[in-house]
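Every protein chain of the complex appears in place save one, which is left out.
Every chain is named by a letter (A and B) in the order it is written, and numbering of its residues begins at 1.
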């Protein structure tokens, strides 16, 4: 495997805050989707973000990636506030994400999808492209290298020329991760990446998430599958009705009465079944 | 209905996965449209390189010779064939330009004729009515002015959501025509005469062919002067337009296979996702608009200098609709398809001018039938074709894909 050198950040979760969600609220009409939520994602950790359906997890991602402006509060990335930055600018800053509902560019090939991600940092313009300038050639070469490396990392190298929409469901999920990783983010946000996976696939995904972290990326993971989140996360934050009700290492969360109550008293580990009929 | 303008709201069918990603082609009937007729193109691709280039070269030469060959079935009995060929070529040019906007970037521009008009009027106004600039200056000027007008027009309108863009651009197209119609300085309703023609150099003469049944003889009475841009013999205009088409095709290919082309496509497929993957979508949409305007203006300028005379009548809204039809009928996003579409839309009505009265009816029916029975266009984008092949292999096991 010719992976990018391992950053080797241990899973202590002791790093400095890479992303700070600071007292963020957002309101949709009468509904407070996020209500004074604060948490930090520390450099090099895997932070799990859990909560029942409609708790505001995806909304949280949307605020962090510039899709929504918070009604109050702010998000800081690597120390500086996101402010009213455009979505593409936030991506260039180093936050990348996947989507709960797969949103690939269906009529482009898998490779092209990933290339679009790699293009995030490219500057080739019309003139460069028309005259095949050195910049164009350098960026094409660099982009393709990045894309192929990332696709290989995700086991998609043999599907490169397939149209995205012709990939299997699992491959599409991984292609979304590949596309996000190609933007060379410092923080990778995964929105329910295991939705619809069987246990074997979930185990592979856990392994994958750890390997992503080992490449030096910080991971923020939204997931419903408790065993997956608990197994892979260094720390977990819990949302319910737009409020953060708990935060801590998995062992603490597992025994937190508020969390157990939020899941209607169900054993936290049984939640897979509930998820299955959504 | 209520959803699409809410970005990234999960669980919404409308705003969620782009329609093209899931349903469309899968439901389009795996076998219903076979693309076997394209076997020819596959066979050409398989040829060894030199043979391929020779074949392409031959084809290009044939295209240039077309007005001289006077091929019986092809040639139009009722109009000068050179003129018809020019008309077809200018439609092809326009369609290639609109294809950037509509096929690549996915922006429905129903006012594309506006750019065509700006190009034509620049040449006419500055070449005849208000000033007498040289043709060599007029063409670049027309292109620059049209491109700028495209940017000025796109900057406010491209913020408007997809379907509204159609009506807003349509409005702008009309505004441009009506402004020309109502402004004395622009020639008003009576139009502008004496539009400069491309400068001529008389080098040599080329004879046409004459057909007697299946045998052709060289007709020494019917000659085209090379290169004289006159009124009677329009073949030189066709050669000019054809040359421009080849240049545009080359540029189109360069853009397509670059960051620019990818950004357009990603924007077309899913604007929000593209933006979140680092594509400044607004900038690229504007760029597509500018490129489209550039090509539209260029063809308008050529049209005016061929015609020698323009008035607002030449830039009816209907023409925009025909342009869109050309792109979609051919297969939006595929430059060869688009060329085919333009040929169909421009050539058929000319070929059947004898049936003047019925031709629009037939044209309307043809659009209706093509849309319904060939929804991917005459020549769909290569990827769609490939997807078709893959879809055929997909089996029930892959049901999971639809779970999105």
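Going forward, a contact is a pair of C-beta atoms (placed from the backbone, for glycine too) under 8 Å apart; a residue touches a chain by one contact, two chains touch by 3 or more.
Note that contacts and distances are computed from a predicted model.
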| item | value |
| --- | --- |
| Among "Tryptophan synthase beta chain", "Amino acid/amide ABC transporter membrane protein 1, HAAT family", "Fe-S cluster assembly protein SufD" or "Anti-sigma regulatory factor", the UniProt name of the subunit that does not appear here | "Amino acid/amide ABC transporter membrane protein 1, HAAT family" |
| Chains in view touching the one left out | B |
| Absent-chain contact - pick from B:199, B:250 or B:364 | B:364 |
| Residue of B:175, B:203, B:218 or B:247 touching the missing chain in the full complex | B:175 |
| Listed residues B:139, B:310 or B:329, member touching the removed chain | B:329 |
| Of B:157, B:258, B:307 or B:334, the one touching the omitted chain in the full complex | B:157 |
| Sites on chain B contacted by the missing partner chain, in the whole complex | 1-5, 12-14, 19-20, 23-24, 27-29, 102, 108, 156-157, 159-161, 163-164, 166-168, 170-172, 174-175, 178-179, 181-182, 317-318, 321, 324-325, 328-329, 332, 357-358, 360-361, 363-372, 375 |
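The rule we apply is simple: only the chains that are shown with their structure count from here on.
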| item | value |
| --- | --- |
| Chain A and chain B: spacing of chain centres that average the CA atoms, whole Å | 41 |
| Residues of chain A that touch chain B when the two form their complex | 58, 62, 65, 67, 86-88, 91-92, 96-97, 99-109, 112, 115-117, 119-122, 124-126, 128-132, 136, 139-140, 143, 162-170, 172, 179-180, 183, 196 |
| Residues of chain B touching chain A in the complex | 7-8, 10-11, 16-18, 20-22, 25, 251, 254-255, 258-263, 265-266, 269-270, 272-281, 287, 291, 381, 383-384, 386-387, 390-391, 394, 398, 400-401, 403-404 |
